[in-house]
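Omission of a single protein chain aside, the complex is shown with its protein chains in their original locations.
Chains: A and B, in written order; residue numbering restarts at 1 for each.
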Amino acid sequence: MTYSILAYGIPILLAAIGGYLTDISGKMNIALEGLIMVGAFTAYGVMAATSSYLLAFTAAALVPALISAGYETLTTVYHGNIFVTGLAVNLLLPGLTALLSVRIYASSGVLSLQTDHMLSSVTLLQIITVITLIVFVTAYGILHQTKAGLLLRAAGLNRRAFEIRGGSPDAVQRTAFALSGLLCGLSGAYLTLSLHAFVPNISSGKGWLALAAIYLGDRRLSGLVYAALFFSVAEYAANRAQGLFDMPASLFLGFPFLITFLGLFVKAMFRSRRNDHKKP
Amino acid sequence: MRRYRDTAAALCAAAAAVVLLLTILSPDPAGTIGSLIRGPFANTYTFGNMLATMSILIICGAGMTISFQAGLFNLGGEGQIYSAGLAGAVIGLLLPVQTGIIGTLLIMIIGTAVGALIAGVSGYLLYRFRIHELISSFLLSGALVYFVDFLISNPLRDTDGFLQSTRQIPQAFRLPSILPPSNLTSALFFAVITAASLAFWLYRMRGGYELRVFGTNPSFAEFGAIPHKRYTILPMLITGACYGLAGTLMVLSTQYAAIMGFTAGYGWNGIAVALIAGNNPILVIPAAFLLAWLETGIRTAMSGSSLSFDMSNVIRGIILLSITLRLAGSRRRSMK
Partner (left out) sequence: MRDIHKTYASNGVHACRGMHIRIQQGTTHIIAGENGAGKSTIMKILSGDITPDAGSIWFKGRKVNFRHPEDALDQGIGMIHQILHYFPTLTVREHMMIGMKSLPLYARIRPEAIDAHITEIADHYHMYCNPHERVDHMSAEARQITAILSLISRGTELFILDEPPQKVLEAAMMLKQEGKTIIIITHNIKDALAYGDQITVLRGGANQGTFPASGLTRDELSDLIMGEHVKRQEGHRPSNHESPVDRSGEPLIRISALSGGDLQSQDQIHDVSLSVYPGETVAVVGIKDNGLRAMEALVTGKTRHRFIPLSGSVRIRDRSPRQCSSQVLGYIPSDRLETGSSVTMSVTDNIMINMRNDTRCLSTWSLPGGRPLLLPIFSRRALRELTERIISAFRITGKGDHPLESLSGGNIQKLITARALYQDPEVLVCADISWGLDVKTRETLFEAIDQHKRRGMAVLFFTSEVSTALDEADRIAILRHGRLTAVLDNHRDLTAKDIGGLML
């Protein structure tokens, strides 16, 4: 049970931390889904070529980080709308990985990894859990304990005030985008490596769920953990229920979206009721 | 003038990117590009299919322009089309065949209402609770897509067929074909009428005028005592209604049933078409033609390959990217 919950939740949590960093920098990266796919594909490519987990993870982190920062820069320079470009990147990247897969490996289906020293899924989960733990603690520490985190928060709170105090909000946001790409890449790499294969649509909506987790987690770092945990418990319960009562899996696939939607709604309702009380 | 130049530049950039991509990916680039361009005009079948695709794109795009003109972002098109399509198919299966043309109209009205209702929820939540419509429409749509998937593949599935789909609706409700054997039906007329009437409303009628004022400058709208509530909810309703109509028309004219995953990215395409058209419902018609040509071209050029879906996504992405980057000083209000 712990295994399935972690295996489902960790990739979401990693991507969600990345998305959260961009969100508090004042500009949200909605292309997490596409970046996870790129990470997954890169991990496959490097692993197949070098059989080195270290290299696979590193490359899978760097490539999406570059793409993410790159598209953010492009949007800023050409005054684009970050949501539209994010959407475009989300459509573009999974398609591109599929096309590349055909071009390089002459297959548009499952690409299995066949190397000698494959780690077991459990070992890999342990590794990624430790990485996530480190990422989480570091992110927490940076955000609340260092000047870098302070700058990140400040840029998102008031762009103009940040500029007047001599800062460059664009640079801060670019960094946040790079970091979110990096974390999505790690998340994607884990998906590929633990499956011992790259599968089309391997992220299966995890990037979108990560975005939803930010909102469900009330835009707090600790909230992301609860949200990710919630998604994975719900998924686990759904799987169990499916087995027990012979219910179709597809009934539960949309569950996280629904729950997040309802969560947003209920939260907003409470907030507005509180405000109504405040008014004379 | 400048806007058209920008659009042309963006489309050229997109075309260049597509050619480049095919040159890298295809074993026979010249042939692929040739069949991509000529494919849709090769015979009545492909030509008709292109126009059928175009009809749906016109409706989706025209609806999306209304949201964009009001400064709103409906990201739930996929769910709205899909749910409305299913609703249409179910009504079609329930209604007695004798209702004929009235039944067809009823199916369209109900499907439209379903789409409008789903999008309207996001509009209401934005007005009442300030929940960002982009997030809420996406989440709702995400949940609905899976739910409709479930309905199609389980309780409503036609157990006799190979496809994951509902039973087919009776012949009596189907829209008349125009260019048999292609999929083109009178849906094209509905599409053109929708785009034209939305354009008329937007540019010649009071409501459309008020909506444009609200979308370009909410403070100016307040100056003119234009009700904030109406133009937060109404544009979402209209966009949703168009997506709903598109969904039912797909069922009535090409699928005859709600087939698993039949929306195939039309929700995203609506956004692309609206952006290419510079949010003008009339210009949506040529924009939809362009995109339909591309999509059909890809389908013919890559027939037999499972890649056409990915290729279309890549091209959609490239087009969206090149179009938004021209929108200097975007008219969208700043994000809350």
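The working rule: a residue touches a chain if its C-beta (ideal position, glycine included) is under 8 Å from a C-beta of that chain, and two chains touch if they have at least 3 such contacts.
Just so we're clear, the structure is a prediction, and the values are computed from it rather than from any experiment.
Peer 1: With respect to the chain omitted from the figure, which of A:Met1, A:Ile164 or A:Leu244 is a touching residue?
Peer 2: A:Ile164
Peer 1: Given that one chain is not shown, which residue among A:Ala61, A:Ala154, A:Cys184 or A:Ala228 touches it?
Peer 2: A:Ala154
Peer 1: Tell me which residue among B:Glu133, B:Glu210, B:Glu295 or B:Asp310 touches the hidden chain in the full complex.
Peer 2: Hidden-chain contact among the options goes to B:Glu210.
Peer 1: Quickly run down the residues of chain A that touch the omitted chain.
Peer 2: So the residues of chain A touching the missing chain come out as 144-148, 150-151, 153-154, 157-158, 160-168.
Peer 1: State which residues belonging to chain B touch the missing partner chain.
Peer 2: 204-207, 209-210, 212-213, 216-217, 219-220, 222-225, 331
One rule holds in what follows: only the chains that are shown with their structure count from here on.
Peer 1: Per the centroid of Cα atoms for each chain, what is the distance between chain A and chain B, given in Å?
Peer 2: About 28 Å separates the centre of chain A from that of chain B.
Peer 1: Would you pull the chain B residues touching chain A in the complex into a rising list?
Peer 2: That would be residues 21, 24-25, 73, 75, 125, 128-131, 134-136, 138-140, 142-147, 149-150, 153-154, 265, 268, 271, 275, 305-307, 310-314, 316-321, 323-330, 332 of chain B.
Peer 1: How about chain A: which of its residues touch chain B in the complex?
Peer 2: Residue list for chain A touching chain B: 71, 74-75, 78-81, 83-85, 87-96, 98-99, 102-103, 108, 205, 208, 211-212, 215, 248, 250-251, 253-255, 257-258, 260-261, 264-265, 268-269, 271-272.
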